[in-house]
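Encoded as structure tokens, the structure appears first; notes follow it.
For this view, one protein chain was removed and the others were kept in their places.
To keep things simple, chains are lettered A and B as they appear, and every chain counts its residues starting from 1.
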Amino acid sequence: METGQDIAVEPARAEDKTMVDIRGMNKWYGTFQVLTDINLSVRSGEKIVICGPSGSGKSTLIRCINRLEEHQEGDIIVDGIPLTEDVKNIDQIRSEVGMCFQQFNLFPHLTVMENCLLAPMSVRRTSRAEAKRLAQRYLEKVQIPDQADKYPSQLSGGQQQRVAIARALCMQPRIMLFDEPTSALDPEMIGEVLDTMAELAREGMTMICVTHEMGFARKVADRVVFMDQGRIVEEGDPVSFFNHPQNERTKKFLKQILQH
Amino acid sequence: MTFDFMAVWNNRDILIEGILNTLLISVIAIPVGICIGVFVCLLRISKARLLRWPAIAYIEVMRNIPLLILIFMVFYALPFYGVRLSGLTTGFICLSIYGGAYFAEVFRGGVEAVSQGQFDAAKALGLKYGFYMRRVIFPQLYSYVFPPATNIALTMIKESSLLSMITVAELTYAAHEINGRTFTPVETFTTIALIYWGISIVFLKLTAILQSRIEVEHIRIPIAIR
Partner (left out) sequence: MDLQFIEIIPKTGPLFWGALYTIFVGLLACGLGIAVGTALLLMRNSRFWLVRKFVGIYGSFIRGTPALVQILVFYYALAPLSGINVGPLTAGVMAVGFNSGAYVAEILRGGLTRIPKGQWEAAEALGLARHKIWFKIILPQVFNSVIPLLVNEFTMVIKITPLLSTITVVELTRASQMLYNETFRPVEVLLLAALIYFVICFSVSQYGEYLQRRSMKYRL
């Protein structure tokens, strides 16, 4: 890596290393401000759950981290690399950051295996054999090694999302972003995806998840961030967040979502 | 290499006559084609086989042979049966019946896009065939049918250039004639290409205006009823 100078100033313990650092970030769509004064710092190995009502800007926020959306003001630093116009930095960050989408976004014309091979081979220049070994390993981790030659349309929604996780892992990312990974799934398939995510968390992956699964947040998250109208309203560890929310809007949101 | 566009300019009277003939052919063949299209479309969507099958045969034949072959057949083969048509008449007939088949398919696509429920409702109200076709189904067709029909009409304007091959004095033939006099093929054919392009652009502009008119009326009607 080319960022030796950043590593030198970091503390020795890996867990304390800041993986994502967002400072004073603002973003507009035209004249409409979608994100206002966002400050968020994520340490290595930390699991963050971002929740909030729809339209609160939570998806937009994590899509800024790998530059699927552009921010206009403030700094985003991912693993020591500042996110700027520089295409080289963007490419480098994208290969460090894996992402899973609400709609899975698997490539329908490629088999499960080819989906997993594509990026390692063409971005990382991994040999086919090595990439295949890697893909096999991650497909086993998400528990669908025997579906490798099928096409995405032949799999259930839950299986597709697990393939999407495996595909992202094949790039051996240091951070994983999840954008409402269970929202498009039938209820009976949500569990298998959340289990896979929890397993990943146990292994120490740095994760930022936008999700409405509060059970997952309680169990897995180190920190819960609540957003409303483009601002971070409240954040804290899950116990205090769920038991003693401070902000009125948080209370209202939790009341609505935990009613049932 | 030099270009001599003056040679084309000096023969502008031939070009103008060509343009007028091209426009004349289009102005007659397109409406006739539309009429044929409506008629054949009604046969095509009919439930009676005796009506439907000839329509299918006509549409499929026209859509699967080149227009030039049709023109040659009418122009060179019909005289053997005692029917001797002028080039211009041949042109009208061929373009109309060729375009008619394409229009019929476009109209059929439109009728299929209007939901079956509309037919059911119209029949349930006891409306007569001619009445509900005219007042219920066709008005709904405009938005589906207008863009592809415009395309076919434009294609007919362009295809009228084939009539130059049976010596109809339309625009392309005029170009051949000028070229024969002046030996300036590049200039001449480029010029008529630009003229055709201009005609197409004007035609598309006019149809766009017409379409926006129709759509405005379309919106106005339900408000008036309310």
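Rule of thumb we're sticking to: contacts are C-beta pairs under 8 Å (C-beta built on N, C-alpha and C of every residue); 3 or more make two chains touch, one makes a residue touch a chain.
Since we're looking at a predicted model, the values are computed, not measured.
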> Out of B:6, B:27, B:61 or B:125, which touches the unshown chain?
Replying inline: B:61
> From the list A:91, A:149 or A:188, which touches the chain that is not on show?
Replying inline: A:91
>> Using the touch definition from the top, which of A:77, A:118 or A:254 touches the missing chain?
In response: A:118
>> For the chain not shown, which residue from B:16, B:77 or B:125 touches it across the whole complex?
In response: B:77
>> One chain is left out of this view; which of B:35, B:51, B:121 or B:186 touches it in the full complex?
In response: B:186
> Residues of chain A in contact with the chain that isn't shown?
Replying inline: 63, 66-68, 91, 94-95, 97-99, 101, 103-109, 118-119, 122-123, 164, 167-168, 171, 177
> Of the residues in chain B, which ones touch the absent chain?
Replying inline: 1, 60-61, 63-70, 72-73, 76-77, 80-81, 154, 158-162, 164-165, 172, 175, 185-186, 189-190, 192-193, 196-197, 199-201, 204
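FYI, only the chains that are shown with their structure count from here on.
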> Just curious, how far off is chain B from chain A if you go by their C-alpha centres, in Å?
Replying inline: 56
